[in-house]
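With one protein chain removed, the remaining protein chains of the complex are shown where they sit.
Labels run A and B following the written order; every chain starts at residue 1.
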Amino acid sequence: MTSFEEPAITRQGVDEAILSCEGLTKAFGGVNAVNGATFDVPRGKITALIGPNGAGKTTVVNILSGAMKSDSGSMRLGSTDITNWERYKIARLGLMRTFQLSRELSGLTVLENLLAAPKVQAGESLFNIFFRPRLLKREERQNIERATEILRTYGLYDLRDNRARELSGGQKKLLEISRGVMASPSLFLLDEPMAGVNPALIERIGGYILDMKAQGVTVLMIEHNLNIVEKICDNVIVLAEGRTLATGRLSDLRNNPEVVQAYLGEVINAGTGH
Amino acid sequence: MSQFWLSFGFGLVTASVLAIAAVGLSLQFGITNYINFAYGDFMALGAYLTYYVNAEIFHIDIWVSMVIGSLLMGVFAVGVNHFLLSPFARRFTKSFYVLIVTFGLSLIMLNLLYAIWGSNVRSYNMRIEQVLHIGPFLLTKNQLIVMAISIILMLLVHVMLKTTRLGKSMRAMSDNTTLAMTTGIDTRRVTTVTWFLSGTMAGLAGTVLGITEGNITPGSGELFLFVIFAAVILGGVGSIYGAMAGAVLIGLATEVSAVFINPAYKLDVAFVILVLTLLFRPNGLFAQPGKA
Partner (left out) sequence: MSAFWYYVFTLVFFLFDYFILAMGLNIQYGETGILNFAYIAFVALGAYVTGAVSMPNSVGTGQQYIFGWGIPFPFNLIMGGVAAMVLAFVVALITLRRLRTDYLAMVLISLSLVFYDIVNNYVRLFNGADGLYNVPEPMSGVFHLTLNAFVPFFALVTGAVALILWGVMSRITRSPLGRTFRAIRDDPDVAAALGKGVFRYQLTSMLIGSFYAGVGGGLLIQFGGSFNPTAWLPGETFVVFAVIIVGGVGNNVGLLMGALLVETLLIHLPAFLPNIPGHPGLIEYIDTMVVGVVLMLMLWFRPQGVVPERLRRFPQPAGELANRDGHSVAPPEQSHYVAAITTDDSEPKDAQ
């Protein structure tokens, strides 16, 4: 679990955890939504967070991203203890997230949605705005170039000057993911990135996630579709009743009776037929 | 010491007025999940409707007039919700719009009152009461009646919330509107009834404020608004029982403080408590989860 403190081991190929959390709990009005979740997210891999409805997956993502404070437990991002940090500080460490229902910055254009993403911009300081206009211009030009490139990749380039609220559901999903990519995350939490989109788009989003991995981004995604999980995820964390039930490769977990009983049973069998 | 108890007695009167106002505001907030910034003017309009019945057309007893004026206010509130606020709340997801509309409504109502009744101070047509000595307190019969009305009203609200189907529906909607809708509650009907209750209580509160203060002006409700807000925030926004408790605490604090500081600032004490609440217990004393 603490192997990331030993660079030597890392080089030998042991999975290094970019994120590790221990004993996270969170109760809402007496109901334990998360009840001692403990897991590591290996660096540079795509990890799926799966589990039946009400297992506490979104709550875990909310806790990890700082949108909610856990009642107890601890979490570390890299070597930094981020337990109960404010969410914007967690984001500045390189942890980005998407929301289950896409949340676009509705009054901004598509391009502006991306331009707003870089975490700390010189142009956000009043002093720089009035006294260092050239620095601003240069930074803005670089950001526009990068955003343009990302928008092209995500097929949103033609829509760059449209207000985000005018996009379709699928486009909003893409916008949200590309906005996260624009922020250059080291760890990207995706909350059901493929929920409610058509099959063609599911495939595309899967491709983008693999692209992120190729560029060194670690991904932790909540996903119900085990076909997708099988195709793109290296690693699976199974959550049930707010606890970590098992971690490992999906193929191994299929034979884990506990997992099968709690959740996977039918779904796995249905999935293997594909 | 006797000065203290005298003020304490006045505090109970203020608390009684405030409790009616705060519960009326909270009932509506719990259901619609936005603040009605025209509430102070609802109170003032209610006070003037009572005045109209009591002193201008029928010349009937103040308490009967109060009931008529308040019920008229209830009907008015239902109309305002139906024709103005509810369409805005349904159309715009951001709460900004409906909040600004209530703010604008406040301005319209205030100026309507000025246009009709002018800026002169008015008084209800009622007998000048003897001051009664009750224990350490010094109160008029009217003030005692106001306290009795308030206590009875609070008990009625409590019974309604706990035992009637309407009350249970209201509590369910206050917790989670979408969930309440899926469990078969007629949310529109509950909303309408709630606005009626809220308007009626605003009318009652405005009238009893006028009775205890001895006069009414178009601006009296508006200036009272922040005291209500202080009570509601202290009790925890959206919590009915919190509003009652907040009203008692704020009512007592404002009047008792007049023993120690210049009485001109006694209502500002409510604001100080409001700020302290925000600093140390931003969700109020009896916060409802998910409402802050």
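Descriptive notes on the structure:
Note that contacts are C-beta pairs under 8 Å (C-beta built on N, C-alpha and C of every residue); 3 or more make two chains touch, one makes a residue touch a chain.
Quantities reported herein were computed from a predicted structural model and do not represent experimental measurements.
Shown chains touched by the undisplayed chain in the intact complex: A, B. In the complete assembly, the contact with the undisplayed chain comes from A:R92, out of A:K69, A:R92, A:R138 or A:R249. Only one residue from B:L107, B:V131, B:L156 or B:L179 touches the chain missing from this view: B:L107.
Listed for chain A, the residues touching the missing chain in the whole complex are 65-67, 86-89, 91-92, 96-97, 99, 103-109, 111-112, 115-117, 119-126, 129-130, 136, 139-141, 144-145, 148, 152-158, 161, 163, 168-171, 174, 179, 183, 198-201, 203-204, 206-208, 210-211, 214, 231-232. Chain B meets the missing chain through residues 34-35, 37, 84, 87-88, 91-92, 95-97, 99-101, 103-108, 110-112, 114-115, 118-119, 219, 222-223, 225-226, 229-230, 232-233, 237, 262, 264-265, 267-268, 271, 274-275, 278-279, 282, 292.
As a working rule, only the chains that are shown with their structure count from here on.
In whole angstrom, the spacing between the mean C-alpha positions of chain A and chain B is 47.
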